[in-house]
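With one protein chain held back, the other chains of the complex are shown just where they sit.
So, chain A:
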């Protein structure tokens, strides 16, 4: 599994995992993220059960198991968190931050040791080591209880399924042209995102952030100027199209 450092400043860093060439066929490629600060590490959308072993092995290159103290699941989908039952056996002392709405559902993946910390609808701020992280509401994008993670110091927004594109394993890491990349995202956003109102609410929130990297859970990542180009493109895109087809 490919590990890429997105940001590093002293003991504060962001690592992205993905583009696994050994990934079993038939499952979609996912981006997993690690945020480290001091002796604390958070895994964002740690992935499906099929990816657990390569993901654990990759993560242990950066942090010992007892320092993986936080997990975050943006929503309840299997590609996000179906590995939970195995992380539960690997991590002796961890908390899972996820929408309060999904607790009873996510527990179906198996959770005995990890503590579930439900994120309230309005979002919240937590401390990880020496930094603060914000859980930004992204409800209905696409899940009815959904959050993104904003790191104001690193200026990175982990944007879940927003900005996602389903591409081949060997796709480049960074968006280099919105004109070429937009067609790869269009159908995904139109079908998976159900609400134009929710979309506009999210765009309003996110326009207020000074984003250096926007990091979705599938496909390529965005840097300026493509972050703003994406927001403009998304704003103009009608979503929830299945009901009109």
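One rule holds for everything that comes next: a contact is a pair of C-beta atoms (placed from the backbone, for glycine too) under 8 Å apart; a residue touches a chain by one contact, two chains touch by 3 or more; residues count from 1.
Everything below uses one rule, namely that contacts and distances are computed from a predicted model.
With the options "Tricarboxylic transport membrane protein", "Urea ABC transporter ATP-binding protein UrtD", "Methyl-accepting chemotaxis protein" or "FdrA domain protein" in hand, the undepicted chain maps to the protein name "Methyl-accepting chemotaxis protein" (source: UniProt).
The residue from A:63, A:141, A:193 or A:221 that touches the chain not shown here is A:63. Taking the complete complex into account, A:52 is the one of A:52, A:72, A:140 or A:188 that touches the chain left out.
In the full complex, chain A contacts the hidden chain through residues 52-53, 56-58, 60-67, 85-86, 89-92, 110.
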